[in-house]
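In what follows, a structure is listed as structure tokens, so that the remarks can point back to it.
Only one protein chain is missing; all other protein chains are in place.
Chains: A and B, in written order; residue numbering restarts at 1 for each.
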Amino acid sequence: MNALELSGIVKRFGGVPAVQGVSLEVAPGEVLGVVGENGAGKSTMISVACGLYRADAGTVRAFGRELPPGDPRAAIDAGIGAVYQHFMLVGPLTVWENVVLGREPRRLGLIDRGRARREVSEAAARFGLAVDVDARVETLGVAAQQRVEIVKQLWRGAQVLILDEPTAVLSPLESAVLLQTVRVLAGSGRAVIFVSHKLREVLGVADRIAVLRRGRLVQVTRRGETAAPQLADAIMGGASPVAPPTQQPPPRPGGFGVLLQATDVTCLSDCGRPALRGLSFQLGRGEILGIAGVDGNGQTELAEVLTGLRPATGVLALGGEAGFHRTPASARRAGVAHLPEDRQRRGLCLPLSVEENLALGHHRAAPYARGARIDRTGRREKAREMIASFDVRPPDPLARAGDLSGGNQQKLVAARELAGGPPPRMVVAVHPTRGLDPGATRRVHEALRAARDSGAGVLLVSLDLDELRAVAGRILVLFEGRASGETLPDAGDESLGRMMLGQAAAGA
Amino acid sequence: MPELRARLFAPARDPLWGAVTALVVSLLVSFVAIAATGRDAMAGFGDLLSGAFGGPGPLGETAIKAAVLTLTGLSVAVAFTVGLFNIGAEGQLVWGALAAAVIGRFDVPGAMLLALAGAALGGGSWGLLAGWLKVRRGVHEVISTILLNWVAFHVVHGWLVPGPLAAAGSGAEVSVAGTEAISRAAWLPRLLSGSRLDLGFPLALGVAAAVWFLLTRTRRGFEWRAAGAGRAAAFASGIPVGRRICEAMALSGGLAGLAGALLILGTEHKYPGVFRTGYGFDGIAVALVGGGSAAGTLVSAIVFGALRAGATRLQLIGIHPSFAELTQGLAVLLVAAPGMFRPLFARLRGRAAEGLVPAEPP
Partner (left out) sequence: MNLVLDFAPPLVFAALGGVLSERAGVVNIGLEGMMRFGAFAAAAGSILSGSPWIGLACGALAGAAAAGVHALLSLRFRADQVVSGIALNLVALGLVTYLLQSLFGSSGVSPPAPALPRDRFGHSALSYAALAVPVLFHLWLSRAPSGLRVRAVGEHPRTAATLGVRVLRLRAICVLCSGALAGVGGATLSVGILGQFDARMPAGQGFMALAAMVFGKWTPLGAAAAAFFFAAADAAQRQLSFSLHAADLRLDGLFLALPYALTLVVLALGLGRTRAPAANGVPYDPEGRD
């Protein structure tokens, strides 16, 4: 009997079908890999399986029993547990409180704290997951939080564990540990659904692999029957993916002369702990420097320092002018463009229109303004230009920025930063293609390359090693606020991985 | 982002459906309430209309009230623009009124203008204080403006007016008499014989137009709107958000202060011992029902002004004037939940209402 069976699932959001007639099953002790690009329907399928969404058609069966639709409690009771990409944890609560929430052990009407803490520790230990049950979750690092999520499901007796892009935020070593954990879980008789776009990992751990594309199930193969290239084809549907790097003129490491010289840069994070500890590096004109590293090693803070959002000490010289930018306004005046990490919060004013967002930052000068007044025709014209050249959809200057899809929002930000005003001298792009589909990703990469080709220095911070290898001319790895190594894009996973963990390989 | 606030910034596409519907529905409900108590609703409606528009006298009353409400409504709307909730229009109005009453005592040419300017400054400083507290000290403006209101009331009504600024020789009736009368030179000129209609209404109209222009057509107005629509993004784009918020709060306070000046220079001609406050809070209702736009605020202000002017007539058939407050409150309630209207409009437009009001999981 299958541990979990999804039959003929159909789910629409406001008329747009996200999943159309997909059937999947997984047996106890089996690992099912589910692959597909963003928007293919993977997350929707998971939400339906867990009872968070009510499917418009189709059934969900756990161990033969049909589950009532849209009932998370029933799904949990039936043994289905999910660990999502965005962790479902309540920050100010402790680890044990997060694990037992909703099913608290009781004594005399109140929570039985002793029993709760004991049970959580035991569940963690049984599967080799290291957690501190009394720590407040918001103080834990990403990998630890993920362990808490897994313990949460296991404590509830999950027999089916669904992992949604679990290695997206982990370093290569932490990913290896997770994959090992997956094998342990399968070995203990549990069914695991491993959703990922990292084909190599899926091929390494899954017994069967299902491919979703545009809401439909395209193929299901056993391990050994397929390999990465075939899977990639199935995912993309034969359309050619991102232009292979070899077609681009080979980027010149170091660019043409030094644009930015950073020496001994030091700053604190939001929590008051040191984020950058004496980082030194150079950025050349006409080059794309990739910044790699496990999330939380100073990349975010580095981007903020360079764009005037965070104070720092040390020496920074941009184009010969020494000094840090104390405000975003001064950074902008010096020709620094910023594609922020959190595009919805820092990149866009969501309630405003596309046209107004395109004017932000450059709105005080022509063609957006004439004197103290807004030049409405000028602004509209310019907006249309940028919408066209960056292929923003829908191509309506008056559309509300918040209504655009993630990919189009990012194109909007890129258009504004790179083409909205005078060409920038330095571009700081942080995770610019996170969550974007290949088409939008391609467009953003083109824009970054175009900026590089016109002589700007581009700093590209990304968690995606493949992206860095495809786009950057040099890769700088940050570990605990310092540069732990620098390589060319042809470096392998192990050497990059070692640098990301602070074990410097010989510099390239 | 909650519907109403998102609408404040949205590119002007939707007509004022929400506001108009809310006003109409709340009036209807109120009249049903009257009829339910056995009184003649039609006569009541007639009385209301004649009390608001029937002749130069009533028109004057409506205009006076509408003018004050327009200004306090704009005050709240301007604060909304930078994302702040100004509950303090009441206190800002009080300071503005006091400033007008004090400056207006001087019998000099231009006293009226000086008094108006002083009122704007007085109210503006009070608003700026709230803005500063928010920007520099992180004090939520809802709390700070409410507290500032109480401070203003007590200091002005409880100390300054009955104390140092009391009219000379009022003796035992000091609490009723108020301050010295303002000089003739400071009076707002009356415009229509047989009514109290004064320069205040045209002034309010002019101010509304100016505010509209500022918010929609100038660079500064754009920066304010960006600051309110997405503070982090506005800041990251180089806009000095803190400074802009303080500026907007100063203008917001100044507008409320002007409202106070209108009351003193146009109607009371001194700071009275017993001052009917409430226009500041009504301004909140006006701004909300008007959807935060200058035009919407003006329309709501006129409707609510008419309601108040006409409501006094309702007493003739035994309905308490608080009826106007009730209707106002209902209108705000209805406007607060535009989601209630969506299915109705969608059906009217022939589209399925599916997906617009989410179903709760069981």
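A few points about this structure:
Here is the rule we use: a residue touches a chain if its C-beta (ideal position, glycine included) is under 8 Å from a C-beta of that chain, and two chains touch if they have at least 3 such contacts.
All values reported here derive from a predicted model rather than from experimental measurement.
The chain not shown here is in contact, across the full complex, with A, B. Checked against the hidden chain, the listed residues B:155, B:192, B:232 or B:295 yield one contact partner: B:155. Of the residues in chain A, those that touch the hidden partner chain are 13, 50, 52-53, 72-73, 76, 82, 86, 88-93, 97-98, 101-104, 106, 109-111. Against the chain not displayed here, chain B makes contact via residues 2-5, 37, 85, 87, 133, 137-140, 142-144, 146-148, 150-151, 153-160, 162-163, 281, 284-285, 288, 320, 322-330, 332-333, 335-340, 357-361.
As a convention for this text, only the chains that are shown with their structure count from here on.
Separating the CA-averaged centres of chain A and chain B is a span of 46 Å.
Chain B contributes residues 1, 5-6, 8-11, 13, 217-220, 222-223, 225-226, 229-230, 232-240, 355, 361-362 to its touches with chain A in the complex.
Interface of chain A with chain B (complex): residues 13-15, 54, 68, 70-72, 307, 309, 327-329, 331-333, 338, 340, 342, 345-353, 356, 359-361, 363-364, 369, 372-374, 376, 398, 400, 402.
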